[in-house]
Every structure is written in C-alpha cells, then in structure tokens.
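Structure in structure tokens, see below.
Rest of the complex left out; these chains stay put.
Chain nomenclature is as follows: A and B, assigned in order of appearance, with residue numbering initiated at 1 for each chain independently.
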C-alpha cells in the first residue's frame, strides 16, 4: 500500500500540476483512473487528502499556514469515511458465504421441486417463473393425470427466500401424495389447506390457485385460495374476464372450503394465471394497473404461449429497471385451433 | 432529440473528448461542481465500455426540460456484442474491469434516471439523465 502511494505520488502531482495550469479535462480523466487504482489497493480517502497536501507542497505553491491547517482539518473529517470503506471487504466476504449457501439451496430447490410442462395435443402451454432474489417464493407444479388431463398449481408464499422454499417442498410432497381421484381443484386446495394449517406457523400463509384441464371435454376446472385473480381471454369477443373465486388463503382456518368453476374453452381462448409479482409491478413509484398487464398480454398474443409469457416478462423486467420487486410467475393455456 | 451533440468513441482519447463536451453542457445547464464531476465520471464509464467492447459507438448529449426542472440527457450507443444478462450487469461487483463502485451500477448511482436496451450481436443503448436539483 505504501508502495502504491509512493509510485502514484508523482503521478498525482503531475496531474495536479497540469490541471492547475490548464484546467484540462485530460488531467481529470487521469486522476479518475488513478483513484480507481487507489480504491482497488485499499488506499483510504484520508490518504488521498494527505497525498494532495504533499503534492501541493512539492509543487511549491505559496501555501499559507491557514491552508495547511484547513487541509489537516479536512483529513480528520475523512477518517470515518475510510473506516466505512474498510467494512466493504468484510461485508463482501460475509455476504459471499451466505450467498453461496443460498445458491446451493436454490439449486436444490430446483432439483427438489422440479416439474415438467406437459406436452398435450390441442392446447398450448406457457409458463415462466422468475425469482426477485436468489430463491423463488413463487411456486408452480404440474401434475399429469391419465388421458392427457393435467393439473397446475400456482402459489405465492407470503415471505420470501428460504422459509418460502421450505414451505414449497411440503406442498410438493403433499400434492404428489394425493391419488388421482382427488385431482379436483377444490378438493386439492381443501386438503392442502389442512396440511399447511397443521404445519406452518400462524404468521405465515400461502395463496394458491389450482387448475385442472380435461382435453376431451375442453373444460378447465379452477379454484383459488385467496390468490391473485386469473383471466379468461375470450377469443371471439377479444375480451378478458376476471376469474375471482371465493376461498381463504391456505393455512388460516382448518376447515376452509373452496369454490370451483368450470370454464369451457373454445378455439384460441386463453386462461392466464399469475402471481401478484406480475400485477404489482412498479414503474418508478407507480403501481401498474391490471389493464396494462392485459394490454401487454394482448400485444404478444399472436406468439406461442411460451413466447408470449416470456415476452410479457421481458416487458415488465425492463419497466422495473431490471430489478424485480417480487417473484414473477405467469402461466397461460391456449386452446388450439 | 434535436439538436444533439455527439462524440464518436474509437480511441481512448475520445473518452476525454466526451467528458469535455458533457462537462461543458452540464456547466451550461447550471450543475454545480460536484454534479459536473459525477456526470464526467458517468461519461467515462459509458465511453470506456464502448472503447473496450464495441467497435463503433458514440455518446450524445442533450439539454432537456422536465416539468419544472432542467436536466442533461446522455445516450451511449454502440454496435458491440450486446449484454446477455442485463440484471447481472446491473449488479455491484459484476464488472471485471472496475472493481468497487464502477461499471453500470456506478453510472446508475451517478445519474438520476437510467435506461438500458441491449440485443445480442447488435449492440447496446444506454440512456442516462441527471436533473438539476
């Protein structure tokens, strides 16, 4: 460190001299590069002040006593800034330890909770789920039944990160343990509610919606446990219908029951399910309106369901300055022609 | 954007030219010494990215007027390789060149508004605005 300072003293002095005489931008660009070097080598701001004092002395500017005292005073004011800067190294290490632990866990979460989008004749499916931070607090899970029927659960765990991940593994193992006869959305939510209520502390809860599709009847059964409403896009009228269902969030009351709706899907009809990370995107300080989400969906509706959800995500990722505030999950099912 | 003042970035010396023009305009708009220095540093970061990673590029400046306030807008355009993971490029410590405090997160901190678009193989467009307080 001492050595870096010495090597750069001359450089600092020359640049300073040049700037004093010409106020030339090149000198300022030079000092910017020097100061970047200094930071990399942990040279603290109070040392820069000292370097400055020494450079001014070497340049033989007629320095008054007042000037010298004033610079010592400034140096004193910088000591705490130097201390604060030293915290960085430490903080970085601590954060790295935590981050790598969480990275392992996030990876495990993916393996443990992995689910595959089924390929089903006559319907086009799109799903995207992106965590705001390392671990996803949103969760989706496909359950394949016989005869090309399938179910999809979409959940938002209140609370993020690691605690949410623990919750999810519970939900997954519970859903997977249910026999196929009980794949009706209202029954599944009723059963899950009991599991969650029994196992999770009262301060925590889960919103979830569940949809079950029968390709032969073209019917999508849908229930919701306090989850963000879904949307039914009617191709014929080019309109969105909000799907707001009665049903308490999971984990609040042991014997909650859930409303179920049967949606008959016609050609090019879509059902959109999502989490509040989509509808509560923020543009600066402004929350976006639901109408905006639907407009963006409509904008990309000519694409495949998968491309559509991906483009909608990209739109809102950008709107939020590439900094998601909440986990973002968007699912679409479109009846083929 | 009209009239624009642009600086082409091809060699390192052009970074100095861009800083000079940007600082001059910042002074005219009425920014104080501290903000002038911040604007110049932001220009350095953007121009260096072009100089290091793209073949051609330029930085354009414009004085803009908001509702009650004036500001300086700069746009950095290049036809470089593009940024594959923008979220990651916006994280602290991502930049390999800069270390502490540098890179795009630095530009975002130095300026008030920040917007980036990038397409792989086509290039990157970064718009950053600083408002007079």
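As a working rule, contacts are C-beta pairs under 8 Å (C-beta built on N, C-alpha and C of every residue); 3 or more make two chains touch, one makes a residue touch a chain.
In this text the structure is predicted, and so the values were computed from the model without any measurement.
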Across the whole complex the per-chain copy formula comes to A x2, B x2
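Basically, only the chains that are shown with their structure count from here on.
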Here the gap between chain A and chain B, centre to centre from mean Cα coordinates and rounded to Å, is 26
As the complex stands, chain B meets chain A at residues 15-16, 19-20, 23, 37, 40-41, 44, 86-87, 90, 93, 98-102, 114-117
Which stretch or stretches of chain A touch chain B in the complex? 25-26, 28-29, 32, 36, 39-40, 88, 92, 317-318, 321-323
